[in-house]
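Pasting a structure here, questions to come.
For this depiction, one protein chain was excluded, whereas all remaining protein chains were kept in their positions.
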Amino acid sequence: MIALQELTEELVTANHVLAHERVVDSFGHVSARHPEKPDRYLLSRARAPQLAEIGDIMEFTLDGKVVGAEPGKPYSERFIHGAIYEARPDVMAAVHNHSPNVVPFTVTKQKMRPIMHMCGPIGSEIPNWDIRNKFGDTNLLVTSMEMGRDFAKTLGPHTVALMRGHGSTVVGRSVREVVFTSVYMELNAEMLIKALAMGEVTYLSDGEIAAITKGRAGFTFERGWENWCHRVGRPFIPRDKTMGEGFSKTDT
Amino acid sequence: MIALQELTEELVTANHVLAHERVVDSFGHVSARHPEKPDRYLLSRARAPQLAEIGDIMEFTLDGKVVGAEPGKPYSERFIHGAIYEARPDVMAAVHNHSPNVVPFTVTKQKMRPIMHMCGPIGSEIPNWDIRNKFGDTNLLVTSMEMGRDFAKTLGPHTVALMRGHGSTVVGRSVREVVFTSVYMELNAEMLIKALAMGEVTYLSDGEIAAITKGRAGFTFERGWENWCHRVGRPFIPRDKTMGEGFSKTDT
Amino acid sequence: MIALQELTEELVTANHVLAHERVVDSFGHVSARHPEKPDRYLLSRARAPQLAEIGDIMEFTLDGKVVGAEPGKPYSERFIHGAIYEARPDVMAAVHNHSPNVVPFTVTKQKMRPIMHMCGPIGSEIPNWDIRNKFGDTNLLVTSMEMGRDFAKTLGPHTVALMRGHGSTVVGRSVREVVFTSVYMELNAEMLIKALAMGEVTYLSDGEIAAITKGRAGFTFERGWENWCHRVGRPFIPRDKTMGEGFSKTDT
Partner (left out) sequence: MIALQELTEELVTANHVLAHERVVDSFGHVSARHPEKPDRYLLSRARAPQLAEIGDIMEFTLDGKVVGAEPGKPYSERFIHGAIYEARPDVMAAVHNHSPNVVPFTVTKQKMRPIMHMCGPIGSEIPNWDIRNKFGDTNLLVTSMEMGRDFAKTLGPHTVALMRGHGSTVVGRSVREVVFTSVYMELNAEMLIKALAMGEVTYLSDGEIAAITKGRAGFTFERGWENWCHRVGRPFIPRDKTMGEGFSKTDT
């Protein structure tokens, strides 16, 4: 299990990486479940991710109450995170974003689906949550547990759910995984828009998505993480480079 | 009320931010109404926004006459600003730009409308002013009060008006607000072009736009402003972080 | 008349600016007619424009023979420049480029025409030269005076001519002008591709193009030039800021 201090540092790095890779701009956020207290999560105070520092990371109860130090106002949309951690014991980290190539898919009938192996784990079925269905005309922000839970219901067992006219939220089993999925979701969207303009598209099959998802582990995540740490000038703390199940036919 | 010196510094920052965020290139300009004399406005001398300095900020009467120091030639299109301040007492700042993803909307029948919550305040009805309608074949520049007033008439009570074959002008109640709206207008245009290529688009509803606009205040503006100041290496002067009316269902 | 040394410095700056603004990459070149000897022109040795230095600038006769120092191999396509200076006494500078948004227009029937005032001077009629028409299957390079003259014939009195499967060449009355036109041609192409995807496009009228072209002078060029010099870290030597004929209805 990752120690609290190490996770906090990793969360700061994740903030900077997501900003650098254009998954978030001045808005969007990334959280992690508390490594020792599963009913708590860690999230920066309301601040542009690129600027988040260690002292900005706050602790919250699942229903969004601040625990301990409060270096500033919390994100008004923290309920997205809490509701997901409540509904999904498997989720250890989440990214809420306005990833610019993904947003167009939230406002059209065109489905976002993976076309390239790096992007496979976003899954073949990506729901699109419309806040208007239950809450009518709002400012589209998820600012209560009721709203967060409604979103979590749409997310269900999936890795990503779109949010109409807003963006998306991605979940994972670790900070590195969720950042990885988010970066490649944005790339998949960018490439898919171009592919769709050229005619019928061959998507990854369900079997391929399953094989990719099963085989994606430390060996893959570390490669991206080291590179991204370097780009944003954050220390790279190596971790396990295990290959996932069935990743290679030759190596172990 | 913001002091003159602070506003002048903020205007310089706004120039740099707009250049960095690709709202303006070597051309385009941002002005603010004088904080003490409502019949005056502040605007850089004719210079690429990225290069504007404190000593470049000039004071003008609403009809575009220089008051006081004249560190260089004024912008030939300053009449856009004066005519708007004359017609719209609510407007405290304005950005004239050639935002590259917005220009295509000025020369096609396709309407620019907001598809994403951050961009809502550009409004659902964005007029497109064609200088040719009244002035025939020109170099498209707004170089007299007559032209500026004609544009201001088309702008009417709106937040943005496009200018055919030219760009657009955005207005707001503060420098931070008008910069914010301009940055997200460009992003909206970029994303909308992609969405339109994929089929029918669901725009924000009028009720959503109203809710977003009402709720957008310091809590939102400060987040972007701090980030942009950091990116262009300008000091960030914190200001009030009030949430707008109805912004959150939980926090105040 | 600009002195030889100043022009040589300006040519180096132009090389760096065109690379920074993505008009040229490792290839493409910019030349100037010799300020004292109209039958000579100045052009860097064959080198990526971003790297061109004072010592790289060579002098050529109009038919492409080296005069004086030869710091390295000359560009194999210098005949584009010589043939234009031979045919067009009004031309004082030329940019040959593979501007990436312009290339698509060289291989489709879709005409490139200006949609935005800054880009007006590329003109409403832009010919597309196909080397294959006269020379059959080649490597598409203009490597002889015969080829250069054939291109110059297609260019005729225009400001730009496209080159099928290759790029384009832009001409002007000064280095600053030709760089300006080249940068805004690339922007026009980028924006036009997006506009065309959204439906019927309103182009600038011939009257507008004429008014813009007549009014474009030092006041406009200096704004871009100062900004670009700053971006590439080259000294900015101010020159005359005269407004062109009919530029403003108010200022002079």
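Going in written order, the chains are labelled A, B and C, and every chain counts its residues from 1.
Everything that follows uses one rule, which is that a contact is a pair of C-beta atoms (placed from the backbone, for glycine too) under 8 Å apart; a residue touches a chain by one contact, two chains touch by 3 or more.
Everything quoted here is computed from the prediction, not taken from an experiment.
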item: Left-out chain, listing which of the shown chains it touches; value: A, C
item: Absent-chain contact - pick from C:Arg47, C:Arg88 or C:Lys134; value: C:Arg47
item: Absent chain, residues of chain C that touch it; value: 25-27, 46-48, 50-51, 64, 73-74, 76, 79, 98, 100-101, 103-105, 107-110, 132, 136-141, 143-147, 164-167, 193, 196-197
item: Chain not shown, touching residues in chain A; value: 115-118, 120, 187, 190-192, 194-195, 197-205, 207-208, 210-212, 214-215, 219, 223-224, 226-228, 230-231, 241, 243, 246-251
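The definition used in the following text is that only the chains that are shown with their structure count from here on.
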item: Centroid distance [mean C-alpha coordinates] between chain C and chain B, Å; value: 32
item: Computed distance of Cα centres, chain C from chain A, in Å; value: 46
item: Multi-partner residues of chain B (at least 2 other chains); value: 197
